[in-house]
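Here it is, the structure in full.
For this view, one protein chain was removed and the others were kept in their places.
And now, subunit A:
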Amino acid sequence: MSVDSIRVSQKEPQVSTDMLQRMYELMWMMRQLDRRAVALQRQGRLGTYAPLEGQEAAQIGSALALRVQDFVFPSYREHAVAYVHGMPLKRILLYWNGRYDGAMPPEGVNLFPVSVPIATQIPHAAGAALAAKLRGLDQIAVTYFGDGATSEGDFHEAMNFAAVMELPLVFFCQNNGYAISLPSRKQTKVQRIAEKATAYGMEGVTVDGNDVIAVYLAMREAVAKAASGGGPTLIEAVTYRMGSHTTADDASRYRDASEVEMWKARDPILRAENALRERGAFSEEWVTQVRKHAEEIVTEAILDMQSEPPVTLDQLFDHVYRDMPKELAIQKQEALSRQAKGESVRG
């Protein structure tokens, strides 16, 4: 994949060294969490999991450019976005452990529950942006999706809707090269996903998604534009999924090892390390501390997740409606009494 003509970070530093160190810390920590989550899935302690390795810069660079009041509508791989925007690691893990808490951000964290069907969260983000506009709030919406999602109707309908209504919204596409097994070149005839914005009279921007500073700057610009009434932007962050689509598939069946090797050389964490070294801000002492701290935080989150009490059948019935219909209350009682008698909960 060519990354020519893609925005990269400028030579002159546009983010502070403190910020770049923060970016590095977050990328390092999320990679550790991601690898531990894959291992936990293999041990049967998490369900099917979507790893993010390789996409740390795209996620963390973009999420750091958001303001606390901005509303995030993620897909299923945005664990790093969720964390940066305020979702505790423990709850991110609880989601993949099949818990409601995983879909519940703390008060004041504007994060929508993960949307697993492809592209379906994109119209929701348009609606949140419309609500912000109608209420006169200083709030924008941002939605995350992959390259494959840009073939879905939901993407196109939401793009058109947001553009024609001039909504405060950022469409953030992580083009990680593959939709499960289908490479981007078979997904779309356009060279750059960002070109798709043209059809809707919207600005489209392509950015090097493994360059955390470039992503941050592109996102900051789009957020400022949306917040000041300039309408939506489509950002394409060109990146690469180092692992499989999820723990339920094997990427080696559909892509060459040589391609993976090529992308290893563009590793976002390595590039942040080089940028820090250029600024003289990457000492062994500092990085040892960073890694130790990340290890502690991730381990604590996993232990917290594992100490949760077992799930109960009540939860199945309690949230189908705000107010439980009589008929459902009867079904709940039946299921609970069968369970109490040690029978199967199936009907």
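By our rule, contacts are C-beta pairs under 8 Å (C-beta built on N, C-alpha and C of every residue); 3 or more make two chains touch, one makes a residue touch a chain; residues count from 1.
In this section, contacts and distances are computed from a predicted model.
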item: Chain left out of the displayed complex - its UniProt protein name, from "Lipid II isoglutaminyl synthase (glutamine-hydrolyzing) subunit MurT", "Biotinylated protein TB7.3", "SoxAX cytochrome complex subunit A" or "Alpha-ketoacid dehydrogenase subunit beta"; value: "Alpha-ketoacid dehydrogenase subunit beta"
item: Candidates A:87, A:126 or A:170 - the one touching the absent chain; value: A:126
item: Residue, one of A:47, A:113 or A:183, that touches the chain absent here; value: A:113
item: Absent chain, residues of subunit A that touch it; value: 71, 73, 100-101, 103-105, 112-113, 115, 117, 120, 122-132, 134-135, 141, 153-154, 157-158, 160-161, 164, 315, 318-323, 325-328
